[in-house]
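Have a look at the structure below, then the notes.
Only one protein chain is missing from this complex, and each of the others stays in its spot.
Right after this comes chain A.
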Amino acid sequence: MSSLAEEIEMCDVSSRKSSSKQSSSSKPPRPIPANRRIRPKSQIDVTSDDISEITNSESTSISDVRSYRDKIKDRFMTVKNQSLKKTTKLKRFKSHASNILNLNKSIELMRRENLEINERIKQTQVVVQESAGNISKTEMYHFFCESIEDNLETDVQLSNANQSTEDLLSSSLVEFKSRADLKLNEIFETESKIFWKPSSRYWFNSENELKFLENPYSEIAFRPFDYSSISKLETFYHKASLNPPIELSGVTISTDATLQVDIQSLKFKHHSLFSAEHVLEELLIRLYDTHREFVVSNKIERLEKKLNALRLTKTSRENADKIIDEHELEFEQHLMKYKEELAEWKNDKTKVPKPRKPIKDIDVELIRDDLQTVFRDSIRVSGEPKLSFNITHDNEVTKIVEDNQETSRRCALEALKIQMRFLCNDVEVCKTKPKLSTVPEYFSIELYETSKLFKKKIVDITVTAPHPNKTKRDKLCEMLFSTKEEVVHKHAGVGCGKTISEMFKDTNLDFNDCLQTSGFLNYSLSWNNRLKNDSAPNEISEILHNGVLDYQKLDDWTQKSNIDPEDPKTAVIFNYLKMTKSEQENREQTYFRCDPFLSSLEICKREDLEDNIRFKLLELRDKGEPEFSGMIVPNRIKEIPENIFTNYKKRIAEENLEEYLQEDDYENEINSRRSHGRKYLQQMHMRIFQMCRNTDHNLTYEDVVNEQVLLYIQLYVKTIIHNVLNWFRFQPNPSKSLPNLKPYETEALNIIENAAPPKVKIILLSAINIPTRFDTTDKADAKEIHPYVEISFVNVKVRSKTSEGKDASWNEELKISLETINTDYLNPNALIGSLSIKLFDDLDESTKIYLGCVQVPISAIFESNKMEGSFLVKLPEVIIGYKKAQEGIKNVKKTNDLQSCDTYINMKISTDHNVPKLYPDMKSFSTNEPSYIRQHVLDWNTKYNETHLDRKFSALVFDSNGKATCITRFIKPLEPPQIIEDDFDITLDQCARYISLIPVTNANKFYQHMWLTTEQLLKLGIGSLIDHAVALMCFLLSLKLEVWLILGFGIPHGSTAYILIREYNVDSDEPTHFIYDISTCKKYNITDTYCPLQKVYCIVNESNIWGNIQRNDDITNMSFDLNRRFDWIPLFNQQVTAPTYTVQKKLLYVTTYDVQKLQYSIEKKLRKKLSKLLPTRRIVWNHYISNSLKQTLSKFEKYALHGKKLKMKDLFEQLQTHKMSGYIYNYPFSNINTIVNEIIVDKFQLDENDDKLEMASAVIVQSYPNQVLSIWLILLTINSI
C-alpha cells in the first residue's frame, strides 16, 4: 500500500516539474533541441510510464506546434487534475486502510480482554457458588471491590502494553454501533447474575431503594468501665497451686509439674573396699586414658617434629660443650668474688672472716656421660617395635582366691549396700509428698552405704534443677563426686586417704594422688509437665491492663510462649484470639468517625485564639500569672495596650535563665539593688503561690469546713465520760464541772456578727520595764510615765486607756477588723503586713512620746488563731529624756532572769475567724530528692503531722526554683564574713548582728515554705526569718558550736525558726541549752520565762530531723537529749540516710563601697520629708549639734558589735546647754523611703506650739560585706534653755 502511495507522490512531483517546464516554454518558440537538450536530465528523474506518454505526444506533434501545445496543455491539465484527484483519493484510502488496520488490532485486543474477563468471571462464579451458602455482607463487599479492582488492573495493563482501548476508539473514524457488539454485555449479565442471586440478602429493599446497613452511631455514650478507679476492687495474683484454697467448680487444674529423676548408674573410681588390684586397675585406666589422649591428639608426632627441628640446630656434643662453658663461667665469677673479698680481708683482718678459695670441680666427662645417657634413653633403639596399647575389660575376675584378706574383703563388699536419698530443700522427697510452691534451684542426692554394722553417708551430690520449660528427656548427665575421709581396713581393701606411692612402697610407682572415695553418677532430670511460667503474672497484668484485655499483647504472648493450640486448657485463648481477630478486621472495614460532626462544633481554630491578644490575656489571667491578676480585660482589642505582655515575657525569660543572680547591673546603686531584690523575692513568692494554687490538694479540711466547735464537744464528751467513770472508782476524783459550750450561749447579735468581716481581738494585760522619764523638772508627778498602747493595722488604729507607772496594767480588750480582701486565700497578697502595737507615753494633752513597738505578723495570728505571752517591745536605741530599765539598775546580778530588764507587753491576741490557708501539697511538686528519700520523708511527715496536729510542719520545702527540697540540705557550715577589719575571730553575737541587719520580708507565712540559701539571702538582701535563722545556723556550724535549728512556734512570729545552742558548763555535767532569737538578736536560756519559743515542732541539723513527740509543749521542761526515742523521733536512720548534696553554695564576700552617698541621701530625704510634713513652720537645722552628734553616733556601731552599752552621760556632755528630745534609731537598711516613713509618720510627734523649730539630725551608715548595712539615725528637737 505504502509503496503505491509513494509512487503517486513521485508522479505528482514529476508532473509539477513538467508544468514548470511548460511555463518556461510558453515564451516564443524555441528550437526543440534545446528542449531535448534538457530532456535527458528530466528523464533521469522520471521513471513512470506517464512521462513516456508525454514524450510520445510531444514527438507526434512536432508539425503543428501551436495546436499541439494547446492540446498538450489541455491534456496535461486533465492529467494533472486526474492525478490530483487520484492522490486525494489514495490519501483517503490510505488513511482508511490504516484505520482499519488499527481497528483490527484494537478489536483483537478487546476480544482478548473480553475473553480474560469472561474467564475471570467464570472463576469467581465458581467460587461464589461454592461459598454461596455462607456469604457475609462483608465478603460480598470484598468480592465486589476486588473484582472491580481487577478489571481496572487489566485495563491498565492493556493500555500499558498498547494504547488504551478508549483512545483507540476515539481516534477511529468508524463509528461503533454499540458496545454490545463487543460482547461486553456478557460481563454485565454475569455480574448481575451474581449480585442478584443470593436470596437472603438484597442490595435494595422493597421500595427499590438502597438498603443501608445499621447506623453504627449509638445513641447512648458508652465507655468501658475503668476498674482501677475503684479503690475497693483490687486484683491479686496468686500463684497456681495444686490444692486450691477455694473450690472452683468447672475449673480444671492441671496436675502440677513433677520432676522425673532417672538415675542410671553409679560408678566408683575409688572406694575404701577396693583391693590393691582395683587401685592399680584404676591407675592403669587413667594412664591409658592419658595415653589415648596423646595418641588422639597426635602428640608423639608433634614431639617428633620438634625433636627433628632441634636436632638440626644442635648436636649432643655441642650441648655438652655449652654446659661445660656455663660451668666455667660460673667458676670464674666465683673466683672474682673471692679475690675481691680477699683484698678486703687483707685490709681489715679483724672484721671479715677469711674467705675460702673456690674449687674448680668440673668433671667434663661426667657431664658428657650424663648427657649421653639422657640422649640414649630418649631415642628408640632401632629395631624396637612400635607399641600401641589397648585395654580390654573382658578379663574375668578370679572367683576363688586363696588369700584370706582378699576373701574377707569380698565378704565385706558383698554385705555393702548402696542407697540413695533424693533431697529437696532438705526434705526427703521419697518419703514426704512434697508440694513445692516455688521451684528450688537445687536438689541434692545423698549416697549411703550400708555395711553389716552401720549405715554411713558417703556424699551429698547437688544437682541443679532443670529449666522449667525442659520437658524432653535428654541425654544422661554425668556428675563427678568425691569425699575426703580416711578408712583403713584389715582385709585387702585398700582404704582411703593414702597416696598411691605410700600404698605400694615396694614398687616404684610414683603417683602422689591421694586415694579418695570418688566416682560418678549418671542421671537425668526432667519435668513431666511444663511448669507454668513464673513470669506469667506480670505478663498477665500487662495483657489485662485495667481489666481490659489487650488483644495485641495477648497475641504476642501466645506466639512468644509457644502454647500448644491443641491443648484443651489453652484452647480458650486461641478461640478468643480467633474471634477477636475476625472482629477487628470487621471493625477496620466499617470504621466510623464522628469527626465531620465535631468539626461543625468548632467555632474557630486554636491558633486564632492564641493570636487574639484579648483571649490570650484572659487565658493568662485565668492561669493566675501575677502580672495580670486582678486586671480588668477590656472588651475591645484596640483598648489593650500593645506592650501588655512585655513584662510578662521578660519575667518568663528571666525565669528560664535565672538571670537575676548573675546580673550585676545594680552593683553600684544599693537602693535600687535592694528594691530589685525585693521585687525578685516577690516574684518567687508569686511563682510558688501559683504552683500551689494550681495543684489539687492545696487546702486541708480544716481550711474549708469550720469544725472548731468540735473541740468543745470533744471536751464536753471527755468530761462526761470522766465524771461517769468517777462513779465506779474507789476513791473518786472531784468531778469536773461541764465546760461551757461557747457557741451555744450566743444571742441574736451573733447572726450579724457571723456576716461581719474578720476581726482580731487583743486582750491587753500589762507591761513591764517601760522606760522611765529621765527628767530634771521639779514636778513630782512628772516623773511617773503614763503609758498607753496604740494598735494599728494598715489604716485602722485603736488605742487603749492610759495607764500609769513603768509596770503598767490595762486589762483591756481591743478589736481590729480587717478588710475581707485581706483574708481571701486565693489572693497572693492576702495577710500581708503586720499588726503594730506601739507603746506611747502620754506626756500631756498634745505631746505623745513614742517609746517602742511590737510587730506581730498578721498571718501569724491567723495561722494559729491564738497567741499569748510576753511580747518583747523593740525600743529605739536611745530615747532622749528617758532611761531604760537596765540603765537605772546598776550591777544587775547574773541570775536566770537575764532578760528581765527588757520591756515586755503581756497580751493575748486571738481571732475567731478561721481563714482558709493554702497548703502546699508536696506530693504533687517536682523534687530535687531521689524518689525513695522523697517518699520516705513524705510518709514520715504525714505520720508525724497526723499524730501531732498542733505541731505540723513540712520537712520538704521549696527552693527558689520551686522544687521540693529536704530541709537538711539547707544546712552546711559556711564561712562567716569578716566584719571587723583587724579581727579574724567572729563571735556568735557578731554573726547574729550581721544577719539581723538583713531586712526581713513582711510577706504571708505561707511563703515560709520557700527557703532561700544563704547566698541568695545575701544577694537579694531580703528574706524570711527562717532564712535568717538558717544563715546564722550555717555560720555557727563553722564556728564549731553545737547548734541545731528549731522549727517551732514563738511569739510574735508564729511558726518560725530559732537556733538551739548547747553549751557545757565547767561546774556541771548537764549541758545548758540556749535559744537564739534572730529577730531580736537575743539569747535566751530555755528556762527563761520570757523565752519567746512556745512550741517545738522539730529539730534539724545537717544529717537529720527529729520530730518532737514529747507530750508537753512546755519548753522549760523539755528534754533535748535527741537520742531518747520516746522524746524525739528521727526522720533518717541507717536504712535511709539524709541526702548529702547541699544546696548551699560557697559565699563570696564583697566589700561594700559608696555608703557616703547613701548616708547623704537619707539625711536629705529625711529633712525634706519633715519640711513637707510641717509646711507652716520653719525648721532650723542646728549644724553644730548635728556634726557633733555624728561623731558620737559612729561609736555606736562598734559598741553594738561588742555588746557594750554606751553611757548616756558621756554622750551628751557637750550638749548640756540644750534641752532636747528625740531618738537614736538603728535599722537594717532596706529602703530609703521605708526608713524615713517609719520614723516620721508614725513615731516622731511634734508639739505644735512653736512656729520655729530647731532640729538636729545625723545619719551614719555602717557597711558590712555584701551590702549589709546598718543605719544609725538621730533626730532631735532642741529647745535652748
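Quick note on the criterion: a contact is a pair of C-beta atoms (placed from the backbone, for glycine too) under 8 Å apart; a residue touches a chain by one contact, two chains touch by 3 or more; residues count from 1.
Here is the rule we go by: contacts and distances are computed from a predicted model.
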Candidate names "B9 domain-containing protein 1", "Cytochrome c oxidase assembly factor 3", "Phosphatidylinositol-glycan biosynthesis class F protein isoform X1" or "Complex I intermediate-associated protein 30, mitochondrial"; UniProt protein name, chain not shown: "B9 domain-containing protein 1"
Which of A:Leu115, A:Val717, A:Val794 or A:Val1150 contacts the chain that the document leaves out: A:Val717
Hidden partner chain, touching residue among A:Thr87, A:Thr124, A:Ser766 or A:Asn914: A:Asn914
Contact residue for the chain not shown (choose from A:Ser83, A:Gln405, A:Thr700 or A:Ser809): A:Thr700
Given A:Leu618, A:Ile1109 or A:Ile1179, the one touching the chain that is not displayed: A:Leu618
Per the touch definition above, residue among A:Lys386, A:Lys605, A:Arg636 or A:Lys1172 touching the missing chain: A:Arg636
Where the unshown chain meets chain A, residue by residue: 618, 621-622, 629-636, 639, 693, 696-701, 703-707, 709-710, 713-714, 717, 743-744, 746, 748, 750-752, 754-755, 825-826, 914-916
